[in-house]
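Only one protein chain is missing from this complex, and each of the others stays in its spot.
Up next, chain A:
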């Protein structure tokens, strides 16, 4: 007779800082050692970081960027006092973490994935490119838009089948999508799904970035008959489904961004019908 042993996932715990570098002004890449996260974080899953300042108790959720053995990386912009604290972490320091959390991208289908990211929405897409680099039946085309410095290209290009990026001096990710479409002989307003690849694979868009950008990508995709999985950002109170502050209205009802997402099929998101 075997006794039932309950199993639990690890709760909040300290992780050791391996590396903390500023990629460009105000954009930080942080590498942390936590084998549980490093071995289990799926693309677009996120982790909470917590400040050491007892005045600031709310979680700071970040999409996992890359995993390597027992180490995972994050990439974030310094936007407030919490991220300012994390910017000054040094190798050997610890920072409390919880995760991985949430439901990530669905990459089960063999497809040509377009990874469309803007600004600090790129980390989950880099993780997706990393995952897809191990899928023989799929390709990943990374299309990144930046304000100016192309800070993430070096990381994404390690894994992507192709990479194109753009900054505001030249255009935005829609410019890249239009280019991609013309290169692949795809006209706007084409009806039905695209089949640009000879193998007859579907094209699937994964996107993460500013809300306006993701809505524009979603509208572009609809015009071209493509589906979009978007990784949403939200102000969170806990990150694991308790507090119910990060709600999003969907065709499946009011859902929590943290545990029902952060990835949603944009066709299910209310208020995303507006054209770009």
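By our rule, a contact is a pair of C-beta atoms (placed from the backbone, for glycine too) under 8 Å apart; a residue touches a chain by one contact, two chains touch by 3 or more; residues count from 1.
Please note the rule applied: contacts and distances are computed from a predicted model.
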Protein name (UniProt record) of the chain left out of view, among "ATP synthase gamma chain", "Dihydroorotate dehydrogenase", "Cysteine desulfurase" or "Peptide ABC transporter ATP-binding protein": "Dihydroorotate dehydrogenase"
Residue among A:43, A:59 or A:124 that touches the chain left out of view: A:59
Candidates A:18, A:245 or A:267 - the one touching the absent chain: A:245
Contacts of chain A with the absent chain, listed as residue ranges: 5-14, 16, 33-37, 39-42, 45, 50, 52-59, 70, 94-96, 98-103, 234-238, 240-248, 254, 259-260
